[in-house]
Each structure stands twice: as structure tokens, then as C-alpha cells.
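Okay, structure first, notes after.
Here the complex is missing a single protein chain, while all its other protein chains stay put.
Coming up: chain A.
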Amino acid sequence: MRIALFLTCLGDALHPEVGRATVTLLERLGHEVVFPTDQTCCGQMHINTGYQREALPLVRHHVATFEPYDVIVAPSGSCVGCVRHQHAMVARGAHDERLAERADAVAGRTYELSELLVDVLGVEDVGAYYPHRVTYHPTCHSLRMLRVADKPLRLLRHVRGMTLLELPESDQCCGFGGTFALKNADTSTAMLADKMRNVLSTGAEVATAGDASCLMHIGGGLSRLRSGTRTVHLAEILAST
């Protein structure tokens, strides 16, 4: 299958390893990956902070960039959530019904990584080997906007050599929330502290998730604590052999 990779702005600029892992993984499963180089950002930060007008050109650009592709994947639950639930809303807010329809069509062909693997490609065992103690944090947008449910866990359970440790209070938000982490930094830190306590209580070496942004938050906290536990994106675990 020919799959277009939407890496997200954060992935491109700060976490290229997540993009490389996604390419490795999908190619190993026998698929062709293309990277539409015009892509930039889905506009989630603008939309969620209230800058709908500024988000409109980003939505228009994203739709135009990905319209030619039949299957689009992003290793990010929140960006897929934005594409699926907010792009058409922004277009309609600007009274551009045509754009809204096009956005809905692109959204219908856009999948989060675990959705693509399990629902579209029909694989749960991707042939990975990762000899570490790992705990999984289901990020809020994967969990509640996309309802990926246990798909990431099903993929992780097939990884050889890995010990999967259950994360207590896993469905609690890590406190990132985009600009929330800046605007309400103290509350965000309190939420992060509890998330880290739960992660550390598992004894895991690695905390994983399907969102680079939440991992940046949790990982930034764990690093500040010199905790010895690191964060690794789900795609990287699934790509390792």
C-alpha cells in the first residue's frame, strides 16, 4: 500500500527519529511510504488556543497537501484528532463549506499509527524486538478523541523481549495540553508530578505513548528529576528489531 506520512511540525523539527521509525516500520511491513514535502502543521496549537483565524491558512494548506493521497498516517493521536474533529469546524467557522467538505474527506483517510496498523493493515505482530521494561501511557486525544482503545497495547504485547508494565491511573492526563503547560504552568506541573510518580512506580526503564508532544512533557519532567527513566515513541519500539 502507498502511505503518505504526516509527521507533524513537532515531529519534523524536534523528533525526526519518530518519523524515521515510522518509515522503517511501514517499509518492513512491505508498504511504500511517501513524504509530501509541502507539509507543515495541522494548526492544532492555534485552534486550541483560540486563534481560529490564524489556523485557517494552515488548515487550507494541510488539506491541499494531503488531498492527493488515499491513506495518510500520523504518529500522533492529537494531530489526527485535530484533523478529524477540528479542521472542518475551522473551515465552517470561516463559512467555507467547500473547504470543510474537502477537510472531511482528507480526515476520513487519515489514521493514527496504531489505527493504521490494526484497522487498515490488519497486523498486530509487527515483528519487533525490544528487550526492555516498558510502560504505556494512553494519551488523552488517542484515548478520547480517537478511541484507539487497546490497539497500541495489542501491538506492544506482540513485541518480543519486552516486559509490559501496567501504568496506574493511566487514563489521567499528563498535564501537557499544548499552551496549557505555559498558561497554567503550576497546575500542569502538579499533573505531571502525579504522572511521573505513577510511571516510576512501575519500575519501567521506558515510558511510551503515541504522541511525541505528551512524551516531550513527561520526558522533560523525568529528565529534570534525573530519574533514569526515559521516554520513547511507540513507533520507535515497533520499528526496532
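Methods note: contacts are C-beta pairs under 8 Å (C-beta built on N, C-alpha and C of every residue); 3 or more make two chains touch, one makes a residue touch a chain; residues count from 1.
We take it that contacts and distances are computed from a predicted model.
Its UniProt record calls the unshown chain "L-lactate dehydrogenase complex protein LldF", which is the correct pick from "Cytochrome c oxidase accessory protein FixG", "L-lactate dehydrogenase complex protein LldF", "Carbohydrate ABC transporter permease" or "DGQHR domain protein". Touching the missing chain, out of A:Leu58, A:Ala88 or A:Val106, is residue A:Leu58.
Among A:Thr110, A:Ser188 or A:Thr202, the one in contact with the hidden chain is A:Ser188.
As for the chain not pictured, it touches chain A at residues 4, 7, 9, 11-17, 19-20, 34-41, 43, 45-55, 57-58, 60-61, 86, 89, 93, 140-141, 143-145, 171-173, 175-192, 216-217, 219-221, 223-224.
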